[in-house]
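What follows is part of the complex, with its chains left where they were.
Chain naming follows the written order as A and B, and within any one chain the residues start at number 1.
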Amino acid sequence: MRQAVQSLSIQTRGQGLYEVTESLAAFVASNAVQTGLVTAFVRHTSCSLLIQENADPDVQTDLNGYFARLVPEGMDWLVHTTEGPDDMPAHIRAALTQTSIGIPIMSGRAVLGTWQGLYLFEHRRRPHRREIVLHLSGE
Amino acid sequence: MRQAVQSLSIQTRGQGLYEVTESLAAFVASNAVQTGLVTAFVRHTSCSLLIQENADPDVQTDLNGYFARLVPEGMDWLVHTTEGPDDMPAHIRAALTQTSIGIPIMSGRAVLGTWQGLYLFEHRRRPHRREIVLHLSGE
C-alpha cells in the first residue's frame, strides 16, 4: 500500500456550493490506485464539505435557502459578533455539515454515486481562499 | 497492511433507520484484520448514514419524528420539486447527517460502543435499493 497527499485551493465568491469533484477525481487518477480510500478535509471552521446531487442546480439553491433559514443571521442572543453578522452563523452551519469525508476507491475511481458531487460549502459572504487537503491510501 | 472492499445492497421500504451493524461486523471478521480502519460510504444523496443507539427502538422513532419536523415536507419556497414533495427534504436531511463514517478496528472488531449501531437513514417515502460501500485497511 502507498499513499499521497495534495492540497486544493478554492477561491470562493460568497455563500454557496463549489464543486471539487473533478479535482478529487484527478487526484485519484494521477496516483493510479485501484483500491483504496481517499479523504477530503477542509482546514476552516466557517465553511464545510458536503456530498450532494450534482444534476439539478435547484438542489443547491434549496440547500442554500434551507441553511439560511435554519441558521439565520441576526439571532439576537449570539455573543460572537465581532467578525461580522455572518461569522457565527457560518460556524454553526459548518458544525451541522462535515469537515471531513472519506470515500472508498474501487477500480481506480472514488465510488461516488451517479448523482453525487463533492462540494466545498462556503458559509461566509465575502470572498475567501479556502484549502482542502486530500489524502489517499491504497494500491 | 492489507485492504478490502465490499458493496452492501439494502432494500428500503420507506423512511427510517435500517441497521447494517451485522453486515459491517461480518465484513471486518471475514478479513481477519486485528487493527485497522473500516469506512462506510453511502452512494446516494437522499439517504445517509448514522451511528445511533440500538437498544431502545423509541430512539429511532424520535429521530424520525425530529427530522420530519426539522425538515418538513411542504416548505413553499423550495424550487426542486419535480421529483416529489419528499425529495428535496430528503437531500437536506442527508446534508444534516453523514455520507461516510470511519470506525477504527481493535482486537479484530470495529470499536462501536456497547449501544452503538450503524444505520442507513432512508429519507424517501417509496422503496429504494441503496448501496453502501465498505472499505477496510489494516493488518
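Criterion: contacts are C-beta pairs under 8 Å (C-beta built on N, C-alpha and C of every residue); 3 or more make two chains touch, one makes a residue touch a chain.
All values reported here derive from a predicted model rather than from experimental measurement.
K.L.:
Whole complex: how many copies, 2 being shown?
P.N.:
Every protein chain is the same sequence, and there are 3 of them overall.
As a working rule, only the chains that are shown with their structure count from here on.
K.L.:
Looking at the complex, which residues from chain A come into contact with chain B?
P.N.:
Residue list for chain A touching chain B: 1, 35-37, 50-53, 56, 58-59, 61-63, 65-66, 70, 96-98, 101-106, 111-113, 115-116, 137-139.
K.L.:
Enumerate the contact residues on chain B facing chain A in the complex.
P.N.:
Touching chain A from chain B are residues 1-3, 5, 37, 39, 41, 43-45, 70-71, 75, 77-80, 82, 88, 91-92, 94-96, 98-100, 102, 131, 133-135, 137.
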